[in-house]
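Every protein chain but one is kept in place in this view of the complex.
Chain IDs A and B follow the sequence of writing; residue 1 opens each chain.
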Amino acid sequence: MALLEITNLTVEFATAHGSLRAVDQVSLSLDAGDIVAIVGESGSGKSVAMLALMGLLPWTATITADQMSFDGKDLLTMNPKQRRAIIGKDISMIFQEPMTSLNPCFNVEYQISEVLAQHFGGSRRSYKHRVIELLEKVGIPAPETRLKAYPHQLSGGMSQRVMIAMMIACEPKLLIADEPTTALDVTIQAQILELLVELQKANGMALVLITHDMAVVAETADRVVVQYAGQQVEQRPVTELFNNPRHPYTEALLSALPEYAKEKTLNAIPGVVPGQLDRPVGCLFNPRCEHAQDLCRQQPPERSEGILCHYPLPLKSALKAASTSPTEVIL
Amino acid sequence: MTSLTTTTSYSVRSQQWREFWFYFSVSKTAVAGLVFLIGMVIMAIFADLISPHLPTEQYREFAEIPPAWMEGGQMRFFLGTDYAGRDMLSRIIHGARLSLIAGCIVVLMSASIGILLGLVAGFRGGWVETIIMRVMDTIMAVPGLLMALVLVAVLGPGLLNAMVAIAITYTPSFVRLTRASTLSEINKDYVTASKVAGAGPMRLMFISILPNCMAPLIVQGTLSFSTAILDTAALGFLGMGAQAPQPEWGTLIAENRDLMLSAPWTVTFPGIAILLAVLAINLMGDGLRDALDPKLKRS
Partner (left out) sequence: MNQQALIQARDLHKYYTIKTGIFRPNQSLQALSGASFDLYAGQTLAVVGESGCGKSTLARLLTLIEQPTAGQLSFDGIDLASANEKEVARKLRQTIQMVFQDPFGSLNPRQKVGDILQEPLIINTDLNANQRRDRVLELMQRVGLLDEHIHRYPHMFSGGQRQRIAIARALILKPKIVVLDEPVSALDVSIQAQVLNLLIELQQELGLAYVFISHDLSVVRHIADQVLVMYLGKPVEQGLSEAVFNNPQHPYTQALLSATPQANTHRKGERIRLTGELPSPLNPPSGCSFHPRCQNATAQCKTTAPVMEQHGDVSVACLLLK
């Protein structure tokens, strides 16, 4: 039985201009120990889907799904009390801005021990040793000296480590990381990503990594889900995806990267992601797709072989093909 | 980059108003407040046409007549008459004019001076800021009404002097709000961009920064309006504001003070008028605050 099973999740927001469909029929299945990356640009709904899973969306959101279950428990019909018992304990989430996700009024020890006390009972003070242990685990040097530090006294990398410590305190089975390194410097980013993968291996945790950075995906994930305008367009193992993207959007996204540019001009994707008011008829990507044909402009595509496209790009053989596959680049 | 219709300056403006109205009308009480305020403004503008009698005309033989629905009342004097036989309804209608004008002038005076001082304080910093803020602190340290009384005692009683006095006591709140907004906006990239383009301090203050501080100022202005009406009435009640026979609502209550038990309608109706006006403006101000917030978030 899969650890996390989401089938056809749809999230709609009520706004001043009508209903906005932020997530459209997204499915995801995770086992313990999986590392899945959800990739997409702004408007792709990648964060919203996971926030819906955690129950963190505002009241204006309507969540519907065929199935949304974690560890055998149905998340759709759960009452808030049962949900609170799981969130933070079995499912955890870390966010993009470490400087603002920690409460500025409380010190490090307070915040981490609060999580432990909430889920395991007892007083906060009794968890001091566990807090020190956790801070060591996330690579903070001399953790005893950091216990009384406040978030504004920590650097970006440190804050993110504290955040991670907080979120793995209860040894969750699933950790969702929403752009955990986007706000950090490159060398710190490398450290944090390594830390996440290490922790994942040590605890047998499932890790969902939400990012817009294809490079991070290539180096960290096992499986990749590509989202566009709220829809899931492709879901493949990572090596296959990079060597042989089958959805035109994935192909376009990879070739737009500076690393794959062959001349000074980059292969930009023309146009913009459709917003609420200008959703195209037929396939949502068709105005920007260089392979689009008449059928694409008229009918929304069905999912075939896991790809949401009328004409998915063909599977290549194991040998590297000449023109369209990305070449190796060593920086 | 889609544009379904040609965008003109007019269509952008009207779209913004429509959006504003959408968020404002979510609160029904705010809309009710707005409607009442508009009614009051109409009443004030057309007071001469609407009121059945002149506010200063005395009907000596009809002094202290109760309202029309009580025993002894007449339809001719719908809300009764006061101690000198003047029609209450007419006096209250004309009093609306005085209250609204007083509120407007007070807010305009305190806001214009307060915003200017706040901008300068936030922009210049240093000792200029210190001086301005300490003076404002001093003004705020004295209870508002007391300070207004002192100022009126110095300047002499009268509606205009009362307005000036009250305006001075409201200035610090505008200064503080503006300075706070200025400090938070001044480090933003668009201000730096204007500096790089060569903008001088005047342009930076009034064209770059001030429009971005307007939302809390508008809300503060609206709420000050209602407080100004209350304070004008209080000063009028104490005899330091509008002088009799001006039908300002506070003055109305003051001159009929002795009749509180024998002819309660002479003090009750002006009191209700003050209550409704202040309530309506406050409700509208709340709705305004909510409507201006989402716009702030988006931009």
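Just so we're on the same page, contacts are C-beta pairs under 8 Å (C-beta built on N, C-alpha and C of every residue); 3 or more make two chains touch, one makes a residue touch a chain.
If you're wondering where the values come from, they're calculated on a predicted model, not measured in any experiment.
Colleague: One chain is left out of this view; which of A:32, A:149 or A:257 touches it in the full complex?
Modeller: Spelled out, the listed residue whose C-beta touches the missing chain is A:257.
Colleague: For a quick check of understanding: of A:33, A:55 or A:156, which residue touches the chain that isn't displayed?
Modeller: Residue touching the chain left out of view: A:156.
Colleague: What subunit A residues would touch the chain not displayed?
Modeller: 41-42, 141, 155-158, 185-191, 193-194, 212-220, 238-239, 242-243, 252-254, 256-261, 264-270, 272-273, 275, 326, 328-331
Colleague: Where does subunit B touch the missing chain, residue by residue?
Modeller: 1, 3, 6-9, 11-12, 16, 188-190, 192-200, 203, 207-208, 211-212, 214, 298-299
Quick note on the criterion: only the chains that are shown with their structure count from here on.
Colleague: Which integer distance in Å separates the CA centroid of subunit A from that of subunit B?
Modeller: Their C-alpha centroids are separated by 51 Å.
Colleague: Touching residues of subunit B toward subunit A in the complex: what are they?
Modeller: Residues of subunit B touching subunit A: 1-2, 4, 19, 22-23.
Colleague: Can you list the residues on subunit A that touch subunit B in the complex?
Modeller: 16, 271-272, 277-278
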